[in-house]
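Sharing a structure here in structure tokens format.
The other protein chains are all here in position, but one chain of the complex has been omitted.
Each chain gets a letter, A and B, in the order it is written, and its residues are counted from 1.
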Amino acid sequence: KPGANPLEPLTDQEGFEFKAYARSGFLTNGSGNLWHNYAGPYFTPAGSVDGAIGRLGVETNSYVELNFGKKWTFEDGSWARFKVMIADGEDDQNDWTGGSSQINFRQVFTEMGNLKDMPAPLSQATFWAGKRFDRDNFDIHFLDEDVVFLAGTGAGVYDVQMAEGWKSNFSVYSRNFGDTSGYLGFYDPIVTDDFIFTMNNRVGKWQIMLNGLLSPDNNNYANRPWYTPSIVPSEVFGSTQCADSGFLGMLAYHDDSFYGISQGISKTALQFGWGLGAEARLVGADGNLGQNAKTMRFSTFGVTDLAPGWHFSPVLMAQVSQDRYIDGDDYKFVTVNGRVMQDITRSFGMQYEATYQYADIKPMGYTDYGLRTGSPAKGSIGKLTVAPTLYLDQMGIGLLGRPQLRLIGSYVLWNEGLNNFSFSDALGPQYGSYAANGMLSAGTSGWLLGAQMEIWY
Amino acid sequence: KPGANPLEPLTDQEGFEFKAYARSGFLTNGSGNLWHNYAGPYFTPAGSVDGAIGRLGVETNSYVELNFGKKWTFEDGSWARFKVMIADGEDDQNDWTGGSSQINFRQVFTEMGNLKDMPAPLSQATFWAGKRFDRDNFDIHFLDEDVVFLAGTGAGVYDVQMAEGWKSNFSVYSRNFGDTSGYLGFYDPIVTDDFIFTMNNRVGKWQIMLNGLLSPDNNNYANRPWYTPSIVPSEVFGSTQCADSGFLGMLAYHDDSFYGISQGISKTALQFGWGLGAEARLVGADGNLGQNAKTMRFSTFGVTDLAPGWHFSPVLMAQVSQDRYIDGDDYKFVTVNGRVMQDITRSFGMQYEATYQYADIKPMGYTDYGLRTGSPAKGSIGKLTVAPTLYLDQMGIGLLGRPQLRLIGSYVLWNEGLNNFSFSDALGPQYGSYAANGMLSAGTSGWLLGAQMEIWY
Partner (left out) sequence: KPGANPLEPLTDQEGFEFKAYARSGFLTNGSGNLWHNYAGPYFTPAGSVDGAIGRLGVETNSYVELNFGKKWTFEDGSWARFKVMIADGEDDQNDWTGGSSQINFRQVFTEMGNLKDMPAPLSQATFWAGKRFDRDNFDIHFLDEDVVFLAGTGAGVYDVQMAEGWKSNFSVYSRNFGDTSGYLGFYDPIVTDDFIFTMNNRVGKWQIMLNGLLSPDNNNYANRPWYTPSIVPSEVFGSTQCADSGFLGMLAYHDDSFYGISQGISKTALQFGWGLGAEARLVGADGNLGQNAKTMRFSTFGVTDLAPGWHFSPVLMAQVSQDRYIDGDDYKFVTVNGRVMQDITRSFGMQYEATYQYADIKPMGYTDYGLRTGSPAKGSIGKLTVAPTLYLDQMGIGLLGRPQLRLIGSYVLWNEGLNNFSFSDALGPQYGSYAANGMLSAGTSGWLLGAQMEIWY
């Protein structure tokens, strides 16, 4: 019996879990060079405020998430699980990347469920503590965009039975703004902490998520240039102090059909946040948001079959964010994406993706610590991708079956008005860029050719 | 049969081992901020010389040890094991910590046992080589304090049968003082090496451990400020040259009862070391010890049940260390700790911990390379912690059953005389501290509130 001898470590080998997500590949922009752009589908100006475009054919890195777990399950249904995630994202194409490796533990947590002797509302609940991605995060795979991504170090309980048909999660997550590694000054790293208090409700297919955010010292942190070794007020004209609190709410509908029209799935979400909650995607992760920041975002996507052997997924995302970093600034974008997959044989198919994004960004001079120009950006960008794809039908055909091995060709076309927004994005001047070979093209269109694998299980 | 074809890698999947230790959680000191203090239970002035206090409710980091192993066992009892440990300690509460990650392989070794054709004294022995924690290290869990922690890269043999009832281990460990990564100057990293020669004997419940230490070039390394890029003699008045040799001995008693009084366990150790052996806990890990350094330490702890559902563990540790870094310096501390756990239901209990430490430290101006003030510290510190705890009775109830999920509340109270010892500990002036938010309180008492998970198996 595990743990019978309190000083003896458990040796039970059962319950080992090994799961992964990974992608790895390369892209060349036709000038004979690889294309390095860490941002992937976030490479446009709108990407700076979560405006991703379709991901197929614009990803250049090797990104890995290895999940190692151990689960114990007992006869009465009670269980415990330990889980860690080791992750790395690497844009270097070489095999040895010891000098630029970012390997880190993104998750380290333990959870327990079906505990004995619990009061009725908690009898089916799952308790947890540690560092983790919230269990109920969900994303739009085709944009590599989380509708909501809540993560950090905390504790909580899932599936509290509030009433018949109503389950709630309660959690507190702690996070940092700044860098505990002391990079910004060995003696005086700038770290400010924030807390996210979450109540997440499920009633049938409906989800209502309420997040309260608190970072009492964050107003000392406002709009600080990244290279400043001490806490100073912003030198940007008209800037606000950073928010010390905020709220982010979400109403979502998880449909087990394709919008009631056909078989498949669809998910739709409306989010509204202010202050520290005005970052709709990465909850509580942006410490530069102003006191008056407010963001509204609408997202929807679905997956269905158009005909036997023809798979289809449309996506729509639109966001308005105002007074975000500077009073009076304004960030708007809308992204439309569609991916189609055509099965040719039982191991080979063709994927097509078309994406369109319109952005109107008025940053009012905010430079994000020297990474951006502070200039406005306005215009459209479109991308068409063709990807001959190998798969194993037994591991899942279709848009969400993996692994896939792909050849990829993308054509990207955009308005000149999107250039000059950022020093580091793919359309910018690349002056002082830290992303070598990051520019897609000096003009307003470009080709990308390459190959990629993607897997999850 | 494995290895039959010498060029064919072994593919046997059996014998895979996956074991772990992990803790992860957060603490806030009530001012609305998280509390970041890497030192955990070593946050007091005495912590600088291994004086830990009770750990419950003062740990802020996510620390992980993943052990991956492969073991081969054959019909005649002979066996081999390969083991690696991947570990990280991270004070950042965010999920992505690629910039501050410290992930490293703490162990990489192979061991073999019950080898054929061995002479009688070695017929039950285990041989090993590589980087490892010594098999016979043991700790006081409640202080996160090793009684003895011997580790490094070496080779050795366990369980040599010296005589009836007497088994000995022989090993040599190599270690470095300094930093091979060249941080202290790209062109001229300062690395001095030391060797630990160990004979570790078990006779019944008694253990006698003898360590001889040798670091021939270490006297060039003496009391060097951390930022000095070349080897210079100390500029601290009265300083000695660093020791180039030393000895550390331990007499320990491993009792399978609670001091003969009741069921449980208890362990008691007396250690004495001089020169390089004057670091009693981390054998051979402190290269700044002086030639005349001498340390004596007494440790004891036990675990028992006070009554059905009431678990108890007392700890006592006392240490005197003199002429440690500077001739005439003097470091004394005594720590008393008690933890009680009360089972309320089969999945919920209450933990209480009370800890007291008295320290009298006269560093004679020694600043540990600018991390400390060089000023003396004298006084007492106490901590009371309450921790409502969730567990799974099937995985082990009691003080050493894991996993546990805990809410934690600690009240800490101390004499002003402990302030101003260190720039980086929780009671210090935090001037030039590299531990942001590291100060527990500007006064002489403070609250800590948070949550944590802990697991091992």
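Just so we're on the same page, contacts are C-beta pairs under 8 Å (C-beta built on N, C-alpha and C of every residue); 3 or more make two chains touch, one makes a residue touch a chain.
Everything numeric here is computed off the predicted structure, so don't read it as measured data.
Which of these touches the unseen chain: A:D50, A:D88 or A:D217?
Considering the complete complex, A:D88 is the one touching the chain left out.
Counting contacts across the full complex, list the positions on chain A that touch the omitted chain.
These residues touch the chain not displayed: 16-20, 22, 24-26, 28, 31-34, 36, 62, 64, 66, 86, 88, 90-101, 103, 265, 303, 345-348, 390-396, 398-403, 405-407, 432-434, 436-437, 451-457.
Need a quick check: the contact residues on chain B for the chain that isn't drawn.
1-4, 6-7, 9-13, 16, 68, 70, 72, 74, 78-80, 82, 84, 86-89, 102-110, 112, 115-118, 127-133, 151-155, 172, 174-176, 178-183, 186-193, 195, 214, 216-217, 285
By definition in this document, only the chains that are shown with their structure count from here on.
Please tell me the distance, in whole Å, between the geometric centres of chain A and chain B computed from their C-alpha atoms.
Here chain A and chain B have centroids separated by 38 Å.
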